[in-house]
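The complex appears here minus one protein chain, its other protein chains still in place.
Letters A and B name the chains as they come in the text, with residue numbers starting at 1 for each one.
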């Protein structure tokens, strides 16, 4: 996605250092045809065109300005595009709308962006948060509940620093409730170490709900993940512990997710990936434990560095007659679901 | 509208052929001042600023990437702009949001786009689907009913091929109802032949409504059209047969539209166009037949290849005291309507 550079403007101004800058228009268009079974209460199947098989379709503007002394101003605007209908997201720039500074100290931005959790764990998902199909950002639990990490965040301050093989990051997002500083704030902290053929990451985040009588909900997630490059295969594994305490005093919502994946660079153009995501739902009534599992296999064929054809198959299964869906976003209807899709992705 | 090329990126990557690509930011801004009579129930007239006299105002991004061997990846995002209020469409990229491949076999895209009907008939409308004023995409019938072709389509697969003077195309759009493949699907098929000074086109499309008790509505339209360049005049004519069967068992909605137009290149900069659109409403109760007719005259003066001034006058009339409106989109109030407008169009 290092993409289209708009022509550069030279600003030689009295009172300001010569500044050089560039702005890029970039995007990713991903469309596929998908078959899914068990897609409504009557367990009917469905054929359709979907936007985003391997990655969410998007476009954006980003740029930086050299301020001298190793300092840069940076900004990014990024919008989701539903390629099947042409719709934008409810908040148009919901993916990225931030500005800040970058230097030897790292990068600090303010506005709307993805959390540190999302940024740090992305390389540790064998399917890279693919809408078809990954459960790493959130996974189903019992009764269409979703347990997951902190993803897109408004009112955010985010810091990321890289120091040799180490990477550290933190997110703080204001709750913006009048009354006090932080009752509904969101936090994330992460540290990664990637010296070469392998990498590990540890991430913690916490989402404080809006204040209500009795306090407020508090959702915490903790991730540990690693990856190991054994050419031509790359192995990835990780685990999430999720715990949400409720202001209502009801039982905590708890689950553990673990995942494991392998990507095989079969030829320079062809990558074959297989992965499993397994939820272990805790703290629910006996016999209602869904413990959903997702199996995914994907073939990706590169027509160029920026254009791929792909085919994906996914199978999700829940225990105890609970509902489960392949998609982390959609409502589930059956206790298994199978989906197959084939599509194209182009980046500019 | 072949427009602004953003700077090109060279991607020389191991495992992928060298790829060259370009992305364009383009647009069309069309604004006018219009007077219309019979614009409300009290038959008041109205003055106003409108967006889109000759063409709908829009902006977009489009690009392609050379994949080698005559194959290209192609994409397009296009959004309507209401220049009078600054509003975007409800689905932001409702005009175009698609990606696909183009080669000697033709062009295949998936996502949101205009139907094959819309693409193939555009050159056969003397006014090119002008909001002020053309009835080719849809025309009024009795009681504010609109009969027309399949225009913008979600969940689409579209193929277009050109082989010498022949052009063929097809659209398939998934209904995306769970339960079966196609109950609410949409189709279009077209073939054109344009060997030089003349051209002809035949188009069929069908829109299957959402399944209800009793089945589903089915709207079919069939078009035949031709054009003949007799310098400095271009003649255009065509006919549509429209038939919509209703799941409710009520009488079919039927109409025939014919149109005829002439465009005279009076000087290199000045084009004068006149056209008539005539609906023949069928299968309605005696004495309620609207049979609306639209007469349009337009002068277009080119300030450059990309900027025009224009003036348009339109007159619409219905029979039997039925309501008729110049615009294919607005509600009608009188049994005639006259409108005149003058504006500017700029393309980039």
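Following the convention adopted for this analysis, a contact is a pair of C-beta atoms (placed from the backbone, for glycine too) under 8 Å apart; a residue touches a chain by one contact, two chains touch by 3 or more.
This structure is a prediction, so every number in the text was calculated from the model and none was measured.
Contact with the chain not shown here comes from a single listed residue; of A:67, A:200 or A:246, that residue is A:67. Contact with the omitted chain, checked across A:45, A:155, A:229 or A:278, is made by A:155. Among A:98, A:138, A:279 or A:304, only A:98 touches the chain left out of the display.
Listed here are the subunit A residues that touch the chain not shown: 6-7, 9, 11, 13-17, 19, 21, 23, 25, 61, 63, 65, 67-68, 71, 73, 75, 77, 89, 91-101, 110-112, 154-157, 173-174, 176-181. In the full complex, the hidden chain is touched by subunit B at residues 2-7, 25, 27, 29-33, 39-40, 42, 44-49, 51, 59, 81-88, 92, 268-269, 302-307, 343-346, 348.
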